[in-house]
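Here the complex is missing a single protein chain, while all its other protein chains stay put.
Right after this comes chain A.
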């Protein structure tokens, strides 16, 4: 019995092991080194793949027999939609890390994901609208898929506003993390909206469980664009996060200098006073 207890106590729980894994990368210095090493491996493939994918989609891929050339909007719309959802998933994971493990980098990452995620969601909505006008004859319909993505955009905007709304940053991080986690409920709604409701938006052409319902001549450029845009999204986030860590270090160094200068001033004025008393 006693032995069993020792063994049980000696084995760390899954939560503790997960926490340890994330805390290894909570060290800003370690992140800066890792980020500097990762940056070129994200940036250059992102540029190459995005340019190749866009050129392929615009000039080499075939037009659709029904939609004609407007199908080419798909090569920017679908990656933007994928990044809007996966960016929010990243935000929700950062929120969880912030609330459960108080991971300092998760808070900074959440601050940086917000504007980038909101921008790609805006692009998803705008390109969808630009695709909808020639195909559906309207810029917008209150369809389940479109509305749930619009809600996602507002969730991003709410997160951006909330995380900066408090004088004390920690309170902003906590409040925004709760919003980030609660808002994740919108992600399955976006994903399954085209199955749960009768929508004007078409069902998914690519799923994990079935063969794609589009021609491989369109699938390949779409895949290249999606990988390129995803790497670009990651590259921008890593660059912004590295900058945020450095800015935080600058603020700390300036505060320390100010503190030192104040203590010197206090000491000097103390000496003056003691001199005056003497």
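Following the convention adopted for this analysis, a residue touches a chain if its C-beta (ideal position, glycine included) is under 8 Å from a C-beta of that chain, and two chains touch if they have at least 3 such contacts; residues count from 1.
Keep in mind that, in the parts below, contacts and distances are computed from a predicted model.
Novice: Missing chain, UniProt name, options "NADH-quinone oxidoreductase subunit J", "Carbon-phosphorus lyase complex subunit PhnI", "N-methylglutamate dehydrogenase subunit C" or "Heme exporter protein D": which is it?
Specialist: "Heme exporter protein D"
Novice: Among A:126, A:157 or A:214, which residue is in contact with the omitted chain in the full complex?
Specialist: A:126
Novice: Since one chain has been left out of the picture, which residues of chain A touch it in the full complex?
Specialist: Residues touching the hidden chain, for chain A, are 50, 54, 58, 68-70, 72-73, 76-77, 80, 116, 119-120, 122-123, 126-127, 130-131, 133-134, 232, 235-236, 239-240, 242-244, 246-247, 249-250, 253-254, 257, 260, 264.
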